[in-house]
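One protein chain is absent from this view; the other protein chains keep their places.
Chain IDs A and B follow the sequence of writing; residue 1 opens each chain.
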Amino acid sequence: MRHLISPMDLSVKELDDLLDLACDIEKNIDKYSHACSGKKIATLFYEPSTRTRLSFEAAMINLGGQVLGFSSADSSSAAKGESLSDTIRVVSCYADIAAIRHPKEGAALVASAKSNIPVINAGDGGHQHPTQTLTDLLTIKSLKGRLDNITIGLCGDLKFGRTVHSLINALARYSNIKFILISPKELRVPDYIRDNVLKANNIPYVEADKLEDVMPELDILYMTRVQRERFFNEEDYIRMKDYYILDKPKMELGKEDLLVLHPLPRVNEIAPEVDDDPRAVYFKQAQYGVYVRMALILTLLGIKVD
Amino acid sequence: MRHLISPMDLSVKELDDLLDLACDIEKNIDKYSHACSGKKIATLFYEPSTRTRLSFEAAMINLGGQVLGFSSADSSSAAKGESLSDTIRVVSCYADIAAIRHPKEGAALVASAKSNIPVINAGDGGHQHPTQTLTDLLTIKSLKGRLDNITIGLCGDLKFGRTVHSLINALARYSNIKFILISPKELRVPDYIRDNVLKANNIPYVEADKLEDVMPELDILYMTRVQRERFFNEEDYIRMKDYYILDKPKMELGKEDLLVLHPLPRVNEIAPEVDDDPRAVYFKQAQYGVYVRMALILTLLGIKVD
Partner (left out) sequence: MRHLISPMDLSVKELDDLLDLACDIEKNIDKYSHACSGKKIATLFYEPSTRTRLSFEAAMINLGGQVLGFSSADSSSAAKGESLSDTIRVVSCYADIAAIRHPKEGAALVASAKSNIPVINAGDGGHQHPTQTLTDLLTIKSLKGRLDNITIGLCGDLKFGRTVHSLINALARYSNIKFILISPKELRVPDYIRDNVLKANNIPYVEADKLEDVMPELDILYMTRVQRERFFNEEDYIRMKDYYILDKPKMELGKEDLLVLHPLPRVNEIAPEVDDDPRAVYFKQAQYGVYVRMALILTLLGIKVD
């Protein structure tokens, strides 16, 4: 029984196989349209997350499978005091695989311990969101053609952003990656990332205050949102907020083959005028999120398609 | 890429083709049971509307397709500040067609502008609800055999009722229609309907205070609800409310081949004793709502069935 709780649950070899499968799915989607015929995914969402939920549902439907589940804790048995361990054991009777979103860190891990079916962590509080990381990796691999030899800029809230932390962890396993970490001082990556991941593995990185200073170097720009309330004072916010908003003038500083990613939803950190730039691939990224989840479902269910 | 935002997006020719297709679906529903195999509809309901949502879902399932979506804004990414334009672009990666219900006027139009998939307006505030109008037209065409040469009574709240306004607009394009507008003075049709649609096209109409005065003339009676709070004062409400409640005695005044429609849900404006009268077709109307949505999905997806 395999689960996916953290992106690091997969070895580099397993990850490469998964991404290869996702690439094949992208090219030959019809080949997979009955692969999960008769299978069901349970989407157990204890907090709302439409995008992630719909993406899992689309993935299972694309594979010829079916969906059941709930989209908020109100409509679950949690209200009656049932433990997540009991819920997953019952859901094991209803479905073949489960995707769990829960506000509490470690929830998916707890669920997986008692589950008779594979459990996918679809986000556990601020902790892990492994299928977002898989989506990011597939987008880079598919559109850039490689996961090594990349200079990647990560921009925005690097302190609290779990997708950023996961992506650094995942890319750190590939060779010749350079990280450029663009954020206000208050929102820089936590020490445990800087020390345990970057320094410990001799991975080159630079910390920058302004996006425009580093734009020309980047192969990939990974944008995230800077929430106003995360700044220490209003003055700082006003002084700096434009540093982290991607617009046409900043795009002009970027390479011709730059790729701009964003986990979405965005608020105002990317100006809508950027959307039509062919280097803006954040909506394509949502599509890759479906392919990689299709690959993940097949892998965890042990289903092979020839 | 075709969308359906307003009932008037369709020319009379296109509308007739759509209704013909819906009639064929009614007669030969099995022929269409795999027409949308492998297709998905996203039902994006930012406000609850079970009837409309289930009707779209039943339509897509009848066509062999699948459904994903949400049934209230709480469980959507709107809560995180995402624009409808971004949402529809992401949903375009998950589904082949979308039905959007939103409390804000013009929401579906905004969504359609950036969508890569056909968008159906499933109601935008008090503005438009085109699939209700298509349902009404199909019900009349199927059960009466024609959309011209009809005297139709519209009864209830003609001022705020969007289904009434849409139906007047739609029927005004057919020949020899006579409208009988039955409502309290305070709730008569707005000037822009009376002047721009009826008078401007020389379409005969009569305004009436009491349903029973005009019952004998009607080929179609389209009932809607009069909400108590819409009256100017309690006295008026008490004096007039019975004028607009359809019961057995009023039905006795109607023609033998009268048809009574209602967009539903009803509250008390049609007495339950009327339900068993064969001329009461408002529950059949709900069935026609499924057929016409099946026809609409096929048309917007450009799928033809031989």
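We take it that contacts are C-beta pairs under 8 Å (C-beta built on N, C-alpha and C of every residue); 3 or more make two chains touch, one makes a residue touch a chain.
As the structure is a prediction and not an experimental result, all values here were calculated from the model.
Quick one: which of B:8, B:61 or B:271 touches the chain that's been left out?
Among B:8, B:61 or B:271, only B:61 touches the chain that is not shown.
Which residue from B:11, B:37 or B:50 sits in contact with the chain not drawn here?
Missing-chain contact among the listed residues: B:50.
Footprint of the hidden chain on subunit B, which residues?
These residues of subunit B touch the chain that is not shown: 33, 45, 48-51, 54-55, 57-58, 61, 67, 71-72, 264-267, 272, 283, 286-287, 289-290.
Identify the residues of subunit A touching the omitted chain, counting contacts across the whole complex.
Residues of subunit A in touch with the missing chain: 38, 40, 42, 66, 68-70, 74-77, 79-82, 85-87, 89-95.
Throughout what follows, only the chains that are shown with their structure count from here on.
Report the inter-centroid distance (CA atoms only) between subunit A and subunit B in whole Å.
Roughly 41 Å, centre to centre.
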